[in-house]
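The structure under discussion appears below in the form of structure tokens.
With one protein chain held back, the other chains of the complex are shown just where they sit.
The first chain written gets the first letter, and so on, giving A and B; residue counts start at 1 in each chain.
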Amino acid sequence: MSHGPLPDRDDQANAAARTGLAAAIDRGLAILNSIIVVFAAIALIAACAILSYSVLSRALFKAANYWQDEAAVFLLVGATFMTAAYVQQNRGHIGIEAFVGLLSPLANRIRLWLVDAVTFLFCAFFAWKSWTLAHEAYVDGQVSNSMWSPPLAIPYSLMAFGMSLLCVQIIVQLALPFAGARRP
Amino acid sequence: MSVFGIGLAYGIATLVVMFSGMPIAFALGAVAVVFMGIYMPAASLDTVTQNVYEEMASITLLSIPLFILKGAAIGKSRAGQDLYSALHAWLHRVPGGLGVANVFACALFAAMAGSSPATCSAIGSAGIPEMRKRGYSGGFAAGIIAAGGTLGILLPPSITMILFAVAAEKSLGRLFLAGIGPGLLLVSLFGAYAVIRFRQEYAAAEAIYKNGGPEATILARDEYTLAERFSVLPRVIPFVLLLTGVMIALYGGYATPSETAGLGGLLALALIAAIYSVWRPSDLAPIMKSTIRESTMLMMIIGMSLLYSYVMSYLHISQSVAESVVAMHLPRWGLLFTILVMVVVLGFFLPPVSIILMTAPIILPPLRAANFDIIWFGVVMTIVMEMGLIHPPVGLNIFVIRNVAPDIPLREVIWGTLPFVLLMMLAVLLLCFVPGISTALPDLVMGPDGSR
Partner (left out) sequence: HAATTLKISHQFPGGTIDKGDFRDRLCRMFAAEVAKRSNGDIAAEIYPNSSLIKTNAQFSAMRKGALDISLYPMPYAGGELPETNIGLMPGLVTTYDQGMRWKKEPVGKALTDFLADKGIILLSWVWQAGGVASRSKPIVAPEDAKGLKVRGGSREMDMVLQTAGASVLSVPSNEIYAAMQTGACDAGITSSTSLISFRLEEVAKSLTSGAGASYWFMLEPLMMSKAIFDKLPKPQQDVLLTVGTELEAFGRKGAQDDDVEVAKVYEKAGAKVSALDAATVGKWRDIARDTAWKDYSAKTATAANLLKLASDVGA
């Protein structure tokens, strides 16, 4: 009824040798995604370390804690949006498939393609609005309202970049069936 | 179109898009944006991304990925397996002992985490495989963890209780304390059910075996000598260290709940590095990958569900539902019943945080007028919202289970969680007849509630 990620489907999804532009972009994206995952993992651990540091420094040295929460938020927001494409690559954004048994195989293929197309439209809209938000924040010099005051353009751009990457990922997944590959 | 018409269209559109197989996060977002485009001022579309960002950019909410990391570090390394073999060595004589142990583990983790999916994931990533290895059926194992996970927002600290206390202008300390009694009640109910269900599954497997069928794993009897049982005890030490470390940090006044999440994640990583030599990038890769998959998936759903509830709120849908309930002028218990049914229905689509924010201002005044204890209601409402976490279509805990154990069919997960939903209903019923289960502890600790 539902499709979720199978364990390490990313390894299988790219196993079949494919040719064509879509397949080439797909391989490129896979490499990019695995690099991003490394950085996201580092960001997660860094967020843990920063929060722990704020606990320790306060307990031991009564040190102020004015940038730690925000730094952790930026790292975690960045990690979340930047890995959205990686998760999509593995079909890890979970959905509920209630109609799968009611439709013919062809109808199901069309349905899945439509689902991806609508997902793309939404994500493209979101990515576009994220870029305008990031641009606005950059031009106006918007900062986070704290003693540390980091520019808001940083998390907004991470959101925009992550959502754009997600769009590219979905386009490739939309195009692959035409390049002769099957939807995993 | 009337609010009713728009509301109906919104609900139906959501169901269709969601059941079409579109990822939940994007389905919620897409439906919201389309309705925004049709019924809301054009400028609203410019605020979409900032709204989602504001929702997510809270350290309280973003502690969820870190709690997931802590769970994955324990669950995906040998630490989790060792913990459960130790628990098994001690509890194997109790029928369903491992299931009971998992309920306890959920309750303990709930006392560290403020959210249910995090609890579910932390205990489930080790607990589900271990239970299934010992012959528990997939649905049973999933049910225990999905239901046990809901203790995350009933036992303090709890993100939703914080929001409720602020909305109801009630004491958060009192509300936290009021959740403990019902939390323990649910632990006992879940534990008792685990024992009964285990006996059933055991008896069924035994009948098959006696009729010449294969011997199921559930029938296997491990024997441990006392020496063996003590020799496995050190394996529990890492977990106990982690738990006490985090507890001391939180309740000893060293860390805020969100900081505790970071501290717990780092401690968990340090422990598995020190004891199981899990520190090389190749060892850490599966832990980090599964953390990222799960937390990104969840955070996207949470972020987009805000967008969804924003549109629902703007179009006055949720408020109208609540207002029409109030306008019915029902008798006291009828009012409560109707409000709880409404919470259940909203729970089909919305996470607890959104339900509280949207309905509290409207349903609380009539409940107050009907002389209900608002703290008590907060606890009852929390349990009812928890049911929403483990029933479809949007049940965050079910999605977590799908991620932790992708090979258990969704059907089985849902059937497995159903008995627990019934147990929670039973708990709500008990709370209605014996409110003391909830109110006795806060009254004892803080004195009677004068502002009631």
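The rule is short, and it goes like this: contacts are C-beta pairs under 8 Å (C-beta built on N, C-alpha and C of every residue); 3 or more make two chains touch, one makes a residue touch a chain.
Note that this is a predicted model, so its numbers are computed, not measured.
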> Of the residues listed, B:G7, B:G80, B:G181 or B:P257, which one is in contact with the missing chain?
Replying inline: B:P257
> When the complex is taken as a whole, what residues of subunit A touch the one chain not shown?
Replying inline: 58, 62-66, 68-70, 140, 142-147, 149, 152
>> Considering the whole complex, not just the chains shown, which residues of subunit B touch the missing one?
In response: 40-41, 43-44, 46-47, 50-51, 54-55, 58-60, 157, 162-163, 165-174, 250-259, 306, 310, 313-314, 316, 357-358, 360-362, 365, 446
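One rule holds for everything that comes next: only the chains that are shown with their structure count from here on.
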> Which part of subunit A faces subunit B closely enough to touch in the complex?
Replying inline: 1-7, 37, 40-41, 44-45, 47-52, 54-55, 58-59, 69, 72-73, 76-77, 79-80, 83-84, 86-88, 90, 92-100, 111-112, 114-115, 118-119, 121-123, 125-126, 129-130, 132-133, 155-156, 159
> For subunit B, which residues count as touching subunit A in their complex?
Replying inline: 17-27, 29-30, 33, 45-46, 48-50, 52-53, 56-59, 62, 65-66, 69, 249, 254-255, 258-259, 261-263, 265-267, 269, 284-285, 288-289, 291-293, 295-297, 299-300, 392-393, 399, 402-403, 406, 409-411
